[in-house]
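Only a single protein chain was left out; the remaining protein chains are all shown in position.
Moving on, here comes chain A:
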Amino acid sequence: MGSRQITEKSLVMLRSLPRLSLANIRDNPGSKKNTKRGRGQHGGDKHGAGNKGSGQRQNYMRLGYETGNNPFYLRMPHEPYYKGHHHRREYPPISLLEIQKLIDTDLIDITQPIDIASIVKSGLYNFFPDKKHFGINLTDEGVDSFAAKINIEVQWASEQVIAAIEKNGGVITTAYYDPHSLFLLKNPKKFFESGQAIPRRMIPPADVIEYYTSAETRGYLADPEKISQERFRLSQKYGYELPNIENDQCYTMLCERKDPRQIFHGLEPGWVVNLKDKCILKPKDDELLQFYAS
């Protein structure tokens, strides 16, 4: 390649290149040298914590402190609606409509008294005594269509529900069970297989004694005389004719109640049920009889 060609080529290149100006001048490579060597990532900076103060020293103020202002969490008065909510008793609901559905599909036998064990047996209701569930709350959905004559025992019921059941000639009782008894009622077979004696049912705690002794709520500790008065009073209030239970065919079934110390219908505390040999062990010892007597 001749020098003439080089000159021409350089001139062509110069023509196409941008002009030299203040905007595109720069130092020669290697002419500048940084005298400092930073330590750590990002050259030994503040690690994102900022400069000075509680931010850099990481001694943050306590939560809610507003550097001397009246804090937000103290500005309005305290109203503890849900105080102790995790200690309260819960009654998982089942409605009258669902009970009627269980009766219609033969999952509940109305020729026998109904209690929590027979409702759980249907497989369409469940509760967990270890999650502070203390039994059934019978709710009023389907009160108008309810048409079964039953002897039912639940743990909580409203006035309308009581009226709906008594209108059909049935009987309702509200009864308290302690969590240990509820474990047995939830799975009686498992308990009988464990080979233990059926324990006594405990009496209700102080705050629900009133509920379970009052005749208005058909408590199991209420006076039967007062309950019959209340039955009549409720029929007057809701305007229906109270069916006469005494002349009923299933009078004995409707009158069946548990003892306040009894957990299962017909089985007394202290008995041991042997499922394998189909026999029941009944205590003879005076000490035991005295213990299990209510």
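Methods note: a contact is a pair of C-beta atoms (placed from the backbone, for glycine too) under 8 Å apart; a residue touches a chain by one contact, two chains touch by 3 or more; residues count from 1.
The rule we apply is simple: contacts and distances are computed from a predicted model.
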item: Omitted chain (choose from "Dynactin subunit 6", "Coatomer subunit gamma", "Large ribosomal subunit protein mL49" or "FCP1 homology domain-containing protein") - UniProt protein name; value: "Large ribosomal subunit protein mL49"
item: Omitted-chain contact residue, chosen from A:Ser10, A:Ser54, A:Asn126 or A:Asn187; value: A:Asn187
item: Residues belonging to chain A that touch the chain removed from view; value: 86-87, 97, 100-101, 103-107, 109, 112, 117-118, 121, 123-124, 129-132, 142, 145-148, 178-181, 183-184, 187-192, 194, 196-197, 199-202, 264-267, 272-273, 275, 277-285, 287-288, 291-292
